[in-house]
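One chain of protein is taken out of this complex; the other chains stay put.
Labels run A, B and C following the written order; every chain starts at residue 1.
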């Protein structure tokens, strides 16, 4: 299997796509249409290949990926569930895929109806009544919500609230978003159960505390049962609670952020409502908020007047925009299809089965792998290889790499940071008991393999253990004729 | 890599597709709508799997195929050229894919225009003025043409013409079609050049000879330069000449069957005009014939009256039908797109480059592999491993299997029958010099490998050398719980 | 040039290696007087942008089943195709491969075809399925040829008049050059009356061909027909509707020796009539006479289970003039689609689909025959298709309905001179109550205004 780059199979004069002849009069050369000082001397250096080269290259490359459609992919926190084919066919309908974002509302009534209904669905599911579909991803949603919070505190004259509180088990995006939104980050400790240490939290709540960002269920897969106490504490102190919705897959129709006290929350539509993850994106990160925060949401929002839908830009207290155009509509569309496919009972069954599958897998593994935070979980759990590491010098990395040999993508590893040698396993509801059993059997088998053999894993993949230090020390980020052999 | 069958991952109660509730009144049970004696006791035993099972199963299976889009596939006589993606997108347009075959002509004017133009293009390219687009594949075209010939001879009172002459190098479909159409087969020898032995032919032409079926260029990749003499001989004796169009890819815009004396000819639209071969089909095998044979062609044919197109069924001497509905329209559509994409210059360039590529590959290989019929060819050539077999006990089969290890599909092997240890290699025009060089290098390398190593090839594929004798002696043609372990 | 890769430098290097000066020289074996000395008279080349616009414009000139409401049947049906069928059959590795000659490089197709064969065998209640034929019409002909091979010496073929007229016409063509006679048994009551078969069958009868449900959509006395056929020592051939087997008894269970079908309903787009899928299954003892490719299970040299093309000695590329059939290219891609379709549906989905068809067709028949002047043409149970007699000229009625967006049905007079007052209506699971009510309303309206016009 060759690793030739498309630039390395390029040959001058070859080409795939051809353009039609110019059907308007060609009356003058290009440099009389555009003054020559604006023009490039040469066309940009792009690969030159025929269509068959292109197709073979990218088709063959694709087979070097694992993917949901071909492999079990229990990547914790990422909710790698099945991506229905019907969504792809529907999203490609010309009446949906062919709409320009600046078309007049009258020409996109069908699209606006979908987006309006999606606003309704998402507010109902979170229990928070106001919404913006604009953010492009979960982290973007966090950032948008923090802008909303900042605008709110400015509006009510509490500009001293400069602190965002974040549990030590939080996703890295939480503190990063907080800093980007102009806040300082204060970390709150977890207790031995893996939940928020209430005393530590209390000690950090004062009139500088703007927002407490909490993931619930948290990244250990545990439901924060003190959540009502936590939100009451924040609210009494005049602060807001933000719910990182990464783990909504565990609680659909079971409990709602609005019901347990969150003021703001984001969705990862691509996770919870199964947009294909696209090798890293796109996502979609809508936020829902309480009524008193609604005025600050980005514009536009879809409103319904009689039978007509329109984009509402007239929101004077709005923070403005966090991107151009409406949002990641293509992913919202897939989420809409998913919610319509499942209905209320189906969504609840999603969470029930996600939690059942995770607990079952936990029950199969707990005798071989440490699960530091108990033998129950929500939709995911964090196991640890610390015992194997201590006794046999087998690390989580070894296990992750060895799993690839069996056709399984690895779990999320070394996260959350509060668990040593962490393996964060999220099977999702779209896997079968047979798959979970085979995966558990494999993990158990790996625990009994020789350490040296595991250190050298994977043994069957196209590559094994790339040198990441070299990659970072001497970054080679683009092909050049010189970089090829580095 | 498991070879589990879809039946083996089936589990009662699982399912993928779901049907909507019945929206018409359900007034009585099914057995009152249909008398119970017609009803099955149970639903047929089909696999029961969820959508994700289905997708993973068939996706993973697919990767066990070689294909044009992933591999060089020089399967002689099959013209495995690039299948343009634009054809697939166009053929899926609802206004083309969604047409019922029995719609009124007025509702399918766009489709009839395409088919009418396709009739025009194909008659022009073959130089034979009358056409039927009905046959579903090349062999079906042969059969249809022989029915036409039989009808013609019946009509002119020459029912004694019961013989079809076929060169010994012909495709197996030729004699098989002849027998199916009620003829006896007489084989004509090839001479040492690989061309028709004229003396043998002459000795077999008499008033019993109905049709001489010839492939030109023939299966050895040689243009039958005596073709005019041959057709004259047949015509003088009152017979007809049929041109097997399998190798039209060599002569587009260069010479035409009608010009060199053929009376009837079929196309393999899926080969010459690049319909995807679909793992064995579909194909499309239109036939073109001389005017005096036109009355016997199957119905319907598309005719144009003013600006309107319609299907003409009123052809009293027609042989009738060789299938239901119009033909393999989806493949004709792709052929139409291809012809429109290339135009007259492009089609000629196709053949020029197909012939150039074949000759180049021949020039690279001829010092290592025997090419018994000369060092020039048209679009394909037949090499032989007879020397390797004699000297090193390496067979064509060994070479074919070993090629798979390098990511190349094997050529057509052991055909034509007139060449021992034959390897029929057709690179097509859509391959690059780089690909041909790499393939030639590999074939040359293989010739120097150890015989024992080659006998055990392939070494890297999911399986190696299946037991074909066992498969045929104890046929297991369907899965049953008992057959699984056989 | 589109799709060509050789640059001028490539060409020079290649010609040098060959030892010729020009590409032209390579065509020397073609005598000059046989060469074309003008360009082909076809339109000039189009780029992808132009081609796409051109075909989109042509497609816009058709009235597709997606935009019109389709009640057309007659062997091709507007069933729903789950998205997984397109998604998977669109994998390059399936649709750009060819016949799996090299088993090691084709296990994907081979295993999928083996699964298809298994599903067809299970669906029909017969042991052996081939890996596809062209379509439903030539499948009838192939089945008859196979049957005449099985009972050598018998020359008579009996076929019910209720078999698809185009299938019968195809059979006539295949039979015309062979030593056999085809006799069509009339079906004036919309089905083959067993008494009529008894009267016609004799010791010269090679086979009897029945379609069930038949071209009119009505059910045949298939079991009785089979018994009469067997009693005469003939082969019983049944053309079936795959979707109907979600409810109806399987051909093998009521006595069919060879079962054939148009498989379009199993995940193939209407596509103006093709490519479709010819299905054929038969009893185990006939396996060496079946036409077409067969995939069989075996083991490789390490003992691993795998699949290969097998029993190739029946086939043209080995046996030439002794082959059971001339078929080479088949409909592999549509066999794959059928396998995916049936896997998606499973037994329960197929049953529900069939039941929806039956219930909706029944509802449609009731709504339509509630219109004054309209009656069922045949007093027989039916599955998803039925025939009505209308009190109006058929063609103008159909044209009016088409202008209102209904492809309302087939004019049976097109094939049956005695049915010029009748329309065949097919109803799939895709049709809604609103579609059916709309059709009934439109017909009623048209008949009333027609009657009004006549009375003025």
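Heads up, the rule we're going with is that contacts are C-beta pairs under 8 Å (C-beta built on N, C-alpha and C of every residue); 3 or more make two chains touch, one makes a residue touch a chain.
Being a predicted model, the structure only gives us computed values, none of them experimental.
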item: Residue, one of A:263, A:398 or A:431, that touches the chain absent here; value: A:431
item: Full-complex contact with the absent chain, from A:155, A:207 or A:259; value: A:259
item: Residue ranges of subunit C at the interface with the undisplayed chain; value: 48-49, 52-53, 56, 66, 80, 82-83, 87, 90, 92, 429-430, 432
item: Footprint left on subunit B by the chain that the document does not show; value: 11-14, 17-20, 50-53, 55, 59, 84-86, 88-89
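Basically, only the chains that are shown with their structure count from here on.
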item: Chain pair that, of all pairs, has the most C-beta pairs in contact; value: B-C
item: Rounded Å distance between subunit A and subunit C, as computed from the means of their C-alpha atoms; value: 46
item: Distance between chain centroids, defined by C-alpha means - subunit B, subunit C (Å); value: 20
item: Residues of subunit A touching at least two other chains; value: 11, 14, 50-53, 55, 59, 84-85
item: Set of subunit C residues in contact with two or more other chains; value: 2-5, 46-48, 82, 84, 86-87, 92
